[in-house]
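Below is the structure I would like to discuss, written out as structure tokens.
For this depiction, one protein chain was excluded, whereas all remaining protein chains were kept in their positions.
And then chain A:
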Amino acid sequence: MNLPEREAAVRRMLEQEPPPPVPPDLYGAVVRRGGRMLRRRRAVRRLLWLALLAAAVVFTVWAATVRPWVEPPSETTPPLTGW
């Protein structure tokens, strides 16, 4: 048997069985699970946005109070006195 014939034979073998009956509560179960997935996803996204917002606020407050871009007064040079 060559390849197309064998493929056709296997295909027939797979298709000869009658399809299994679809359970009647399938749609309800799918919507329940899918809805839960959707809600969870939405909650996670909201949580991540909130975390990002909180981080931005914290950073802004920290930067405004500490002012890390201002050069600190020098501490290495000794004060010039008695010159």
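The criterion applied here is as follows: a contact is a pair of C-beta atoms (placed from the backbone, for glycine too) under 8 Å apart; a residue touches a chain by one contact, two chains touch by 3 or more; residues count from 1.
Everything below uses one rule, namely that contacts and distances are computed from a predicted model.
Peer 1: If you look up the hidden chain in UniProt, what protein name do you find among "M42 family metallopeptidase", "Acetolactate synthase small subunit", "RNA polymerase subunit sigma-70" or "FMN-binding domain-containing protein"?
Peer 2: "RNA polymerase subunit sigma-70"
Peer 1: Which residues does chain A use to touch the chain missing from this display?
Peer 2: 1, 6-7, 9-11, 13-15, 17-23, 26-27, 29-31, 33-38, 41
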